[in-house]
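In this view, the complex is presented without one of its protein chains, the others remaining in place.
So that you can tell them apart, the chains are marked A and B in the order they are listed, and the count of residues begins at 1 in each.
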Amino acid sequence: MADTLFSSHLAFLQRLGPLQRLLPSIFVFAGFAMYQPTVISTGNLWNIAIQTSYLAIFTMGQVIVLLTAGLDLSIGLTVSYVSITAALAMMQAVDSPTLALLIFLSTGLMLGAVIGAFNGFFVAVVNINPFVVTLATFNILLALSSTITDGFPVSGFPPLIGEALVNTEIFGIPIPIVIIAALLLVVHILLSRSVFGRSLYLIGSNRRMAFTAGINVRLHLLGAYTLCSALAAIGALLLTARAGSGEPNFGGSLALETIAAAVIGGARLRGGEGGVASAITGALFVTVLSNGMNLARIDGYIQQFSIGAIIILSLIVDRYSHSNRSS
Amino acid sequence: MTMGVSTTIRIKRFLANGGLVLLLIAGIVFITYLIQPRILAYQNVINVLRNTAILSIISMGQMLVMIVGGFDLSVGVLVAFASIETAIVMGWMLQIMPDLAPLAIVLSVLIALGTCGMIGMVNGMLVAVLSLSPFLVTLAMSSVVAGVTFYITKGIPIYGMPESFTIGFGRGFIFGVPTVIVIGLATVLIIFAMQRFTAFGRHVYAVGSNPVASRQSGIGVTRTLMLIYGISGVTAALTGVILTARIGSGQSTIGSSFVLESIAAAVLGGVSLMGGSGRAERVVAGALFLSIVSNAMNLLRIDSKFQTLVLGAVLIAAVCAELFLKGRRERG
Partner (left out) sequence: MADAPKLLDMTSITKRYGPSLALDQVDFDLRAGEIHVLFGENGAGKSTLINVITGNVKPEAGKYILEGAPISDMTPQQARNLGISAVFQEFSLIPDLSVEENLFLGREKSRSGFLNKAVMHREAQDFVKKLGFEIPLEHQVSDLPRAQRQMVEIAKALFGKARILILDEPTASLTDADADILFDLLADVKAEGIGIIYVSHRMREIRMLADRVTVLRGGKKVATVDGTDITEDQLVEMMVGRHVGELYPKITHQPDKVMLDIQHLSSADGNVRDVSLNVRSGEIVGLAGLVGCGKGEVGRLVFGLDEIASGRVSIDGSEVTVKSPRSMLRKGVCYFPADRGTDGLAFNRPIRENASAAALDLKSIGGSGWLHRSSEASKVRTVLEKLHVRPLLPEQLVVQFSGGNRQKVMLARGLMRDLKIFLFDEPTVGIDVGAKVEIYELLRDLAQGGAAILLVSSELPEILNLSNRIYVMHDGEVVRHLEGKTRTESEVLKSFFGREKEGVT
């Protein structure tokens, strides 16, 4: 009896879940809008939509490893390294725009997958703490991306890149949003309807249980890290195309931002909970916040401060919301 | 047959208990010496020892946090924060009491150590009382403190510290030994004595090894954790103060590399990632190893940017070696 009452209440909350997670974004947005009306302009709304989608694809990668009770600190440097290397590779074929585009995309994706597989190998097969592995990868990639071009951006892209990945619109929607939305849809289906996705949730909730139930834990973890870095690489390619140059400094604080967004979006740090909705709602919140602060001309350093403070707050909220259910 | 096995075990045990790091240090020094004999020149040795001392200080705090099962990622920004705080406070103090430079120096250093200790304790409180993930708490705290640091300075160095601080302290000598090395040695000795000879030291191991049993044995787990994170804040600040004195200005951009370096020194020094074990003297060997690697790379004219790469690789290799030598592997 008590069980049923409790469950109907819970089911209601779960149904409301994603919507409830939108509330903070709406409040913050409304707050800034009152203070600075340009926040509601059409131009800025598109701006928010585009930035949210970029951050959402990175956060999606982070959510996938958080699901398995891991994390990826190297995600930001993955973005930098992919950006600069894919740009460099493409410049070799600058005379043939189509070939250049192909090289750009394939190099980027491949690098992302390799970096992810590297992380995944040490986490899953050698069984090292993901935090240490990805911290080390962070530093290795930092060295690589700052030495390849001595820290200078790679520019002079053929216009086709911009047309294909930035400026085209489909039914009036900018192409990066379309690409990212399509990818997120694929990830959603993968997480909710595939054996792979199901296995990630079980591994994250209890790795030993998953092993005992006959799930190939190592293979799935390897897959999770590879997928995470591959998504980061796709995001990196889209960002690079938008900037029109390969940038060694793209992803500095991305690890923190994506973890913050994921947690705010409802992913659980100890694994087993979270999904595409967490990535989108979390990314929206972080974007609305920094967009509002930019328009309100709040110092960038205070923004950094606020992100840290918000993470701590969201951690506390995360703790209480989850512990209420599991004590 | 049995003899053979026990010899392998003995060798493994020797390597796992610090032998590997010492062998590697000897190997690197030897090879570098063949190519560039300057590695054993007096000035270079002092240089390496000074860097070792600076890294050892901050690694002491990191080690303690790791013994209680956490990580402290905020040590990097605390170095920068302590640096600008020391410079700013020292500037004020000198304006208030121009004739009392020594007092101004001591007070501003103590204030910097105290503030960073408090920030550390806030980390500890969030970890202990709310049982939040230590590394996310300290990562977020990094963002908070870095925001404050840059907001105050806008990234511009802060000058105006007396020579008695920059030259007398930062570049000075005590009985012919560089002050920095003396401070490093003193810090390590204090932590060493704490680990070996005080009840608190034992409680730290106990809390890291089995928090539930520690609580049942009447140890104040929350208090212990807060103190440990506080100490980590203080050692980070001390490193910041020393660097400030040596550079001669308060810098908001220094220190970020210490996060990885201190964790690497601790791991190389045999601190378990699972918590519960780790000794000060062995962490110093880890710090010495890292300083020698970077010194050798400088002497061999390898691009300094590659040093972070080597550091990352060394960290992974060290953890792999720990797993292999201790044979602690789980299936699945």
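We adopt the following convention: a contact is a pair of C-beta atoms (placed from the backbone, for glycine too) under 8 Å apart; a residue touches a chain by one contact, two chains touch by 3 or more.
All of these numbers come straight from a predicted model, not from anything done at the bench.
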{"item": "From A:Gln92, A:Thr168 or A:Thr212, residue that would touch the chain that is not displayed", "value": "A:Thr212"}
{"item": "Among B:Ile219, B:Ile254, B:Ile292 or B:Leu325, residue touching the chain not depicted", "value": "B:Ile219"}
{"item": "Absent chain, residues of chain B that touch it", "value": "193, 197-199, 202-203, 205-206, 208-210, 212-220, 276-277, 331-332"}
{"item": "Chain A, residues in touch with the chain not shown (by the definition above)", "value": "2-4, 6-7, 11, 193-196, 198-199, 201-202, 205-206, 208-216, 268, 272-273, 322, 325-327"}
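We adopt the following convention: only the chains that are shown with their structure count from here on.
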{"item": "Residue ranges of chain B touching chain A (in the complex, touch as defined)", "value": "71, 126, 130-133, 135-137, 139-148, 150-151, 260, 263, 267, 273, 303, 305-309, 311-313, 315-316, 319-320, 323, 329-332"}
{"item": "Footprint of chain B on chain A - complex, ascending", "value": "122, 126-129, 131-133, 135-140, 142-144, 146-147, 207-208, 211, 217-218, 253, 256, 259-260, 263, 269, 299, 301-309, 311-312, 315-316, 319"}
